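Note that one protein chain of the assembly has been removed; the remaining protein chains are unaltered in position.
After this line comes chain A, so read on.
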Amino acid sequence: MTSLPSLPTPKKLGLVIDLDVCVGCHACVVNCKEWNTGGYGSALSDQDPYGAEASGAWLNRVHSFEVVPDGGEVVGEAGEARIVHFPKSCLHCEDAPCVTVCPTGASYKRADDGIVLVDEDMCIGCGLCAWACPYGAREMDLAAGVMKKCTLCIDRIYNETFEEADRQPACVRTCPANARHFGDLADPQSAVSVMVAERGGIDLMPEQGTRPVNKYLPPRARKPLAASANAMPREDTDGATGLFAWLDRMLDRI
């Protein structure tokens, strides 16, 4: 059924991504592909994988943006512009437009934990859900002809044969910088909710009215370049005493 759950889901499982910490290494991208090509649903196919025009279905991608503050200078590579690496995957929206447009009932949002999934046996591969998603979270698998998307690693997070530490989405588990966090955003006491509250977590494209569950933690404020330049130690010997004062005088005489 592609109507959204009528009540808010008791759990809102999702990710919190710290843009201050992400170094853009793409480890989450690779591990996502690795895990999900052998797990839930059909494999994540690639087309022309070793050719010049390699492409394929990925559920998580890292974009990199340059942000220039108002009045900031961009001088060569040493300006005030900053690079922000930006991992992006399904945001498991509360008002998921991808779910309601689905004509077959393949696309659905789980009423208990809010995860948005595709039942691949029902998907006809019309691609309308990918059109409806403003975030580009859904990509068609061209080999299987069905829509692929982030499952929040549903086959890991509830997998009781795993160690507790491994019951996390593959991208979270693998992130070497600890920029990705998984938890229940409906519980205000959860670690992710506390993080979002403390750091002012943000929604992507709130104007689209999708109410995403995943939150992004904005990069922390940075000192302007000029402020850093003033802090450079000056080269003088004022205030030197003892041995250094004597050496200073002697060396001046030579």
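The working rule: a residue touches a chain if its C-beta (ideal position, glycine included) is under 8 Å from a C-beta of that chain, and two chains touch if they have at least 3 such contacts; residues count from 1.
Throughout what follows, contacts and distances are computed from a predicted model.
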item	value
Options "DMSO reductase", "Glycolate oxidase iron-sulfur subunit", "RNA polymerase sigma-70 factor (ECF subfamily)" or "ATP synthase subunit a": UniProt name of the undisplayed chain	"DMSO reductase"
Contact residue for the chain not shown (choose from A:Val23, A:Ile124 or A:Ala197)	A:Ile124
Where the missing chain touches chain A, by residue	1-3, 19, 29, 53-58, 61-70, 72, 82-84, 86, 88, 97, 99-106, 122-128, 130-136, 139-142, 144-146, 202-209, 216, 218-219
